[in-house]
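Not every chain of the complex is shown here; the ones you see sit where they belong.
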Amino acid sequence: MSHTIQQIAAAIGAETAGDVTIVVDRAAEPASAGPEDLALAMTPNYGEALAQGKARAAILWPGADWRAMGLEAAVFAPRPRRAMAGLTALLDEGQGFAPGIHASAVIDPSAEIGARVSIGPFSVIGAHARIGPDSVIGPQCHVGAQAVLGEGAFLREMVSIGARVRIGARFIAQPGARIGADGFSFVTPEVSGVENVRKTLGDTGDAGAQSWVRIHSLGSVEIGDDVEVGANSTIDNGTIRATVLGNGTKLDNLVHVGHNTRVGHDCLLCGQVGVSGSVEIGNHVVLGGQVGVVDNIFIGDGVIAAGGTKILSNVPAGRVLMGYPAVRMQTHTEIYKAQRRLPRLLRDVAALKKAVFNPGSND
Amino acid sequence: MSHTIQQIAAAIGAETAGDVTIVVDRAAEPASAGPEDLALAMTPNYGEALAQGKARAAILWPGADWRAMGLEAAVFAPRPRRAMAGLTALLDEGQGFAPGIHASAVIDPSAEIGARVSIGPFSVIGAHARIGPDSVIGPQCHVGAQAVLGEGAFLREMVSIGARVRIGARFIAQPGARIGADGFSFVTPEVSGVENVRKTLGDTGDAGAQSWVRIHSLGSVEIGDDVEVGANSTIDNGTIRATVLGNGTKLDNLVHVGHNTRVGHDCLLCGQVGVSGSVEIGNHVVLGGQVGVVDNIFIGDGVIAAGGTKILSNVPAGRVLMGYPAVRMQTHTEIYKAQRRLPRLLRDVAALKKAVFNPGSND
C-alpha cells in the first residue's frame, strides 16, 4: 500500500513541504520509523523521538522545522487526530476477506444480494434478507430472515443479525456483535417483589414466590446510516416496536442496549456501557466506559457521562455527569473531596461536642 | 399470523367486548396502529394515542369505554404485562429457522438426536451428545461431547455448549451464549500478593514475582428447566463439581457466572451482571444491571439488588441492596442524601470550630 507524500497530503487535506514524491509504505511511531515509513509526530513532544528513527518523511505539528529534524518531506497536521482519520483510512490493509461469494455460504434463494457483495465461508443468509451493494459479509456470519442491510456494510467474522432487523448504509460490525437478540422481559403472574421495591424504594412487600413468564419480542432493531457496533456487543429487539440506533452512532465492545431503547444520532457508547430497556437517549450523547443507564428514563442531547457513571434518573440536555448515582461532574468532585476529609471531620465534630456539651471533662 | 379477537382473548385468559370475530395481524402501539393491528393501550394514558391511530380493536385497561374511543372490539387486561406475555407468545413470528437437520451440520454418529429436532447449517454436535425432542439448534451452534439438552431447547445462532454440560427442558439461549467455558482459576507456587491482601485488607506483603499456574475445570455446568441465557453471556465450568443454575432462572445479555457458583431457581440476573466463583445464590433473587458479586459469599432467598450494586459480603434473605459496597437500599438513600450535604457540612463545622475554639478571631 505505497503512497507518495503528495497523495497522503491530498487525502487528508493537509499542507506539505519538501520532496512530496517520496513514497511511504505505512505509518510508524517516530522512534521506530524506518526509511519507508511515514513517522507520526503530530505534537512537539514527539520531536526528539524523530531523531531516534530513520524516517525520511513525517506528519508534523504546524510550524515544525522539518529540515532541522533531518527530514526530506513533511505533512502538516493542524488537528492531529483529524489527520489520523484520513491517514489511517488510506493505509488500512483490511482483513483480507476474499471478494465474491464463497461456495460454502448458505444463502436462501429468496434473499436479495446486491451488486459486488462478498460473503465469506460458512455464512448464512436467511429467507427474504436483503443485502445492499458493495457490502462485505465476513466469514461465519448470520443474517436472519427478512433482515435488511444497506449499501456498503462491512461485517467482520461471526457477526449475527436477527430476523427483521433493518440497518442503513455503511454499517460496520466488529466480530461477535449481536443485533436482534430477544429482549430481557419477564413478568410474574401477580405483583412481584421487584415491583414493590420500585414503589416503596426498598420494601419487597408480601410478594410470594413466583416464576417468571416470558414476554416475547415482536419488534426488531432499526439502525441508521454510518453506525458501528463493537465486538461482542448486543442490541436487543424491541417488544412491540423496534429498538433504535440513530445515524452516525458508534458502539464500542461489549456494549449492551436493551429492548425498546432509542439512541439518537452521533452518539458514542464506550466499552461495556449498559443501557437498560425503554431508555430515550438524545443526540451527540457520550457515555464513557462501563456507564450504566437504568430503564425507562431519558437522557437529553449532548449529555456526557464519565466512565463508570450509573445514571438512575432523567438527565437534561447538555449535562456532564459522574458518579454512582450520577451527579454533575462538579458536584461529584466536591463530594469526593469532602469524602476524603470525612475521617478528619468526624474527629473535629467529636472535639466540638466535647467542648460545647461537656466542657469540664478531662478525657 | 392472523388471529381473531376471540382467539387472542382466549389465549391470554382475558374478557372481551364488541365484535370478537375481527381479525388482527399483529400488535402495535396505539398511535401507529392500522386497521389490521391490535392496539396495545393497557393504561388510561394511552387512551389519547388511540385516537391518532386506526385500530379497530385494542387491549385496554379494565373499565375503559372502548366504544367512545371508536373501537369495534376490546380485550381487557387487568395486569397489562401479564397480558403481554400471552399476547407476544401468540404473535411471535420467530427467527424462521428451517425444520429438519441441515445437510451441512456435522453430527457425531454417537450423538442422540430426539424426535422433531432441527439443526441449522454449520452446527456441530459432539460425540455422545444428547438433544431432547422438539429442540431447535440454530445455525452455527456447537454442542460439545456428552452434553445433554432437554426437550424443547431453542438455541439461537452461534451458541456454544461445552463438553459434559447438562441442561433441562425448554432451555433458551440467545446468540453467542457460552455455556461451559473453563473457570478462571490460577494459583501461584507460593503465597501471592492477592492472598496477602485478602488476609490483611490492603497489604500485599512480601510475595515475590511469581507466575500463575492453571487449575483446570473438571466439573461442567448443570442447568435446570425453563432457563434462559442472554446474548454473549458466559457460564463457566466448575472445578470439581458443576456450576449450577436452578429451574426458571433467567440471565440477560453479557452476564458472567463464575466457576462453582450455584444460582437458585426463579432468579433474574440482568444485563452485564458479574458473579464470581463459588458464590451461593438463593431462590427468587433479582440482580439489577451491572451488579457485581465477589467470590465465596452467599446471597439469601429473595434478595433484590439495584443496578450497579457491588456485593462484597454475605447477604441475608429478603434484603434489598444498593451501592458500592452494597448496603440496604434505605441506608444508601440516607448516606447519599448526607453526601450531597457534605460540602455544606464542612463549612458548618469550620464555622463552629471558629466560634467555639477561636471566638475572638475576626477573619
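Each chain carries a letter (A and B) given by its place in the written order, and its residues are counted from 1.
The rule we apply is simple: a contact is a pair of C-beta atoms (placed from the backbone, for glycine too) under 8 Å apart; a residue touches a chain by one contact, two chains touch by 3 or more.
Every value quoted in this text rests on a predicted model; they were computed, and no experiment measured them.
**Q** Hey, this file places 2 copies; any idea how many the whole complex holds?
**A** My count for the entire complex in this file is 3 copies.
Everything below uses one rule, namely that only the chains that are shown with their structure count from here on.
**Q** If you average the CA atoms of chain A and of chain B, how many Å lie between those two points?
**A** That gives a centre separation of 23 Å.
**Q** Quick check: in the complex, which residue numbers of chain B touch chain A?
**A** 26-29, 32, 40, 79, 81-82, 84-85, 88-89, 91-96, 102, 104, 120-122, 139-140, 156-158, 172, 174-176, 226, 228, 230-232, 248, 250, 252-254, 266, 268, 270-272, 283-284, 286, 288-290, 302, 304, 307-308, 318, 320, 323-324, 328-330, 333, 336, 339-340, 342-343, 345-346, 349, 352-353, 356-357
**Q** Per the contact definition, I'd like the list of chain A residues that touch chain B in the complex.
**A** Residues of chain A touching chain B: 104, 106, 122, 124, 126-127, 140, 142, 144-146, 158, 160, 162-164, 176, 178, 181-182, 184-190, 193-194, 197, 201-204, 209-218, 232, 234, 236, 239-241, 254, 256, 258, 272, 274, 276, 290, 292, 294, 310, 312, 324-325, 327, 331, 334-335, 338-339, 341-342, 345, 348-349, 352, 355-356.
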